[in-house]
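Below: the structure, in structure tokens.
The complex appears here minus one protein chain, its other protein chains still in place.
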Amino acid sequence: MAFLKTIKEVGHYFYEIYDGAASLVRGMKVTGSYFVRPSSIVTQQYPENRATLKMFDSFKGELMLIHDENNKHSCNVCNTCARKCPNGSIEIIYKKVEGADGRSKKILDKYIHHLETCSFCGLCVPSCDELALKFDQKFELAVFDRSKLTKVLNKPGSSSKAMKE
Amino acid sequence: MEETLLDIDMQEKEEYIINMGPQHPSTHGVLRFETCLQGEKVKYLIPHCGYIHRGIEKMCEHLTYPQIIHLTDRMDYLSAHINNEAVALCIENAMQVEVSDRVKYIRTIFAELTRIASHQLWWCAFGMDLGALTTFFYGLRDREKILDIFEETTGSRLTQSFNTPGGLMSDIHPNFQKRIKEFITYFRKKLPEYDQLLTGNIIFRERTKGIGMMTKEMAIDYGVTGPSGRGSGFHCDIRKIAPYSAYPFIKFNEITLTEGDTYSRYLVRIAEMWESLNILEQLVDNIPQGSTMLELKVIKAPKGEFYQRVETARGELGVYIVSDGGPSPARIKFRTPNFSNLFVINKLAAGHKIADLVAISGSLDLVIPDIDR
Amino acid sequence: MYDFTALIGSITNLLNETFSPFWAGLIMMVSLGVALLLFYAVLGLYLVYAERKICARMQNRMGPNRVGPLGIFQTIADLIKLLLKELIYIKNADNFLFNIAPFIVIVASIMAIGSIPFAKGLQAIDLNIGVLYILAISSMGVIGILLAGWASNSKYSVIGAMRSGAQVISYELSVGLALLCIITYAGSMQFSEIIASQQDGWWLFKGHIPAFIAFVIYLISGTAETNRGPFDLAEAESELTAGFHTEYSGIKFAFFFLAEYMNMFIIAAIATTMFLGGWLPFHLFQWHGFNRVMDFIPPVFWFFGKTAFIIYVMMWFKWTFPRLRIDQLLALEWKYLLPINLMNLILIAFLTLMQWHF
Partner (left out) sequence: MQAEELTNLIALWVPEQKPGISKQYPEFILPVEKLLEVMTLLKENSTTKMDYLFCLTAVDRKDGFHVVYHITSSEFLHSAVLRVILTDKVNPIVPTVCKIWRTAEYFEREVFDLFGIHFDNHPDLRRLFLEDDWIGYPLRKDYKDAFTLER
């Protein structure tokens, strides 16, 4: 009986050596199979493929104020987005003008987005009742100068849709 | 541990102290192990954390509930969605509203995708800790598919902020289900490769078996949860203990092993990837119709205290909200899984080689911002 | 055919006729040295490039592809960068030893190249104890590594150096014993004679199973001796950041880096010479037509082809396997490889005695 047991143990010892070697070969088969298949390369060549590189529609890139073809945006300075922003990244500077009915009315002077403190949480866009905001697909946001990260979102000369004149 | 290390006369005690971290390839972040060596052997080690402490709990006291969500992304950034879900669920419980089944299903699908993505990243980093450098690229290659699914629907790859108290930020993309089905078939083919490359490998098995033994009692005593705890036989899966979202509707197994060594912690995570694929398969075709956002006028927790437990990829996340009835919490506490998982490492690594310390800290799958918050 | 003996001989004669013996010898030495150094640098750089490309392909990547077509000048650009980098002065380091360590490592590997036969007659020096010389010289490199670790005044470096010392000294035995098997078969330590003894078949094939075992052991312990692949404990990136060369920068780091790749080449070249017939072409027993075709391929190509194959296998090891632990590494050597090797040697001695090899 003891003899059989010894045989079994010796067999087990050699099986372990075989098993170990086989496991190494299995691993090498995986890497080797990728080595001979260049089609399995998944990386992309970034600056070269810039023309074909499209972000998804919902991609949260830079924040932008939607302007129509007449250079009009729909911000009515309600300040909801600035209040919703957890980091205080949105700053709205407005001026008061006399409306047609004689009441003072706020119009947008500068819609400032501090990109350096923005964490792209996406709370501002759905908060806008006028649907004035959206996220751009632009993703190359790095700049050399921190001051360039403070962006004015309303284009020069633009005006609000709500303003009739 | 009573005396600080400065008091110890190192010459006399023949101690060789090296600092692993804060910048060290194996700590996966800014964590420092003050490691005392005797030759190659680790005598003891003291973890020092706080290098990336941002005071999230303090910041949350000044933010409204929807704004808190985006900070939780930045705790355990690899299970960002599940962190979001925990806060959202806690606030929904507090307000005593219930989201539609559609939201529950989508949240659960996202959570399981997050779990797979997190385990993939853990797998490749763990391979790299042990010196198998190719695993890193295979893991990331497959993880990319999940991140694409995330990006298409939520617009972000890592910190999605997709949950909000009362529902989701937006509805899912029309391609969502198709992409997930593609991913399931794709990943079912790739997962055996993981086994061939690492799990079966004799060097890997020798490096991990019997290393860092953690008994069940130790796991419970130290509060080690998640796959690390389940590798020791601690039944700590919150998805089973206190089911939330769509987990009551589906069938799945809680994966536990009893060995408690590094290898069993590894196996639990591999098995969880398979199990998550099964869960996804059950859910993806059955997303019910319904609204994705409740019409909540004001999001305010009533006066009181609320606790929500969820299972992230690394263990149990608890959100404890103390509310005075205002729009911001009076106190919010995140009981993060890595915080408890970290401090058992002293017990596990003592007496092992320095190479085993790397393996053990890899097998606990630490994410440092989650510890420091 | 393709014999370099006549060419080298005529050049020697020409020099001896034109100059006095002293100047002829000096010119020979200098030109040989320059040729070897150039060969060393270019080969080292392209081994780095090859490794980067191979590992990239294994990892579903493209690898270097920016500098030059397919990135072939990438490593040259890297070298220029390393040359221009600041040499950091380490506080409290033993400066003399710190500076001399990379030179010891690189000198050891340059000296080893001298006795490698690239083709018939294309060999800087054909020592009658060539194998012994290579073993002696290549184990000198570890002194440089130990010095580097010790002199750096860094704790990681010392651990790396100590590991490297233990590792190289252990695996030196296996390398030596595995080569001793072939020396027993061939009955000579001279490289040219070992190659000549393989005229009718490479030792890997005609040496039966013992030769194959010796070859496998040689590959494993050779990989370990170069501190590469699954045995890269001395630099163990995830444990010791970079091990013994943590504190080195610039060109001194480049020396270590280049020496690692050249050591790999030397190990592969010796394996080619001892087991795979060196520069001899591949012959099959009775296929005379096939053998004629094989003969037309120049021996230099045969030598580098075989060497490249072995280097590829070593890279394949590195990019597939996890790293061993130090105690497992030593256990593998002392508990498995060494006893197997000794038994293998006895078997080979018996086979040679009975003239049972082909």
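Letters A, B and C name the chains as they come in the text, with residue numbers starting at 1 for each one.
As a working rule, contacts are C-beta pairs under 8 Å (C-beta built on N, C-alpha and C of every residue); 3 or more make two chains touch, one makes a residue touch a chain.
Every value quoted in this text rests on a predicted model; they were computed, and no experiment measured them.
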| Per the definition of touch given earlier, which of B:G131, B:G223 or B:G260 contacts the omitted chain? | B:G223
| message | Using the document's definition of touch, tell me which of B:Q120, B:T208, B:S228 or B:S340 contacts the absent chain. | response | B:S340
| Touching residues on subunit B - with respect to the absent chain | 1-2, 49-50, 53, 55, 57-59, 62, 93, 220-223, 225, 234-236, 241, 304-307, 309, 316, 318, 320, 322, 330-331, 333, 335, 339-340, 342-343, 372-373
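Please note the rule applied: only the chains that are shown with their structure count from here on.
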| task | Return the chain whose centre of C-alpha atoms lies at maximal distance from the corresponding centre of subunit A. | result | C
| message | Centroid from C-alpha atoms only, then distance subunit A to subunit C, rounded to Å. What do you get? | response | 49
| Approximately how many whole Å separate the CA-defined centres of subunit A and subunit B? | 22
| remark: Multi-partner residues in subunit C (2 or more other chains touched) are 58-61, 319-321
| remark: In subunit A, the residues touching two or more other chains are 24, 27, 30-31, 42
| said: Show me the residue ranges of subunit B that touch subunit A in the complex, using the header's touch definition. | reply: 63, 66-67, 69-71, 73-74, 134, 141, 144, 151-156, 159, 161, 169-170, 173, 193, 196-198, 200-203, 205
| field | Sites on subunit A touched by subunit B in the complex | value | 19-21, 23-24, 26-27, 29-31, 42, 55-56, 58-60, 84, 86, 119-123, 126, 135
| subunit C contact footprint on subunit B (complex, rising order) | 16-18, 24-26, 37, 40, 127-134, 136-138, 141, 197-198, 201, 203-204, 206-207, 353-356, 358
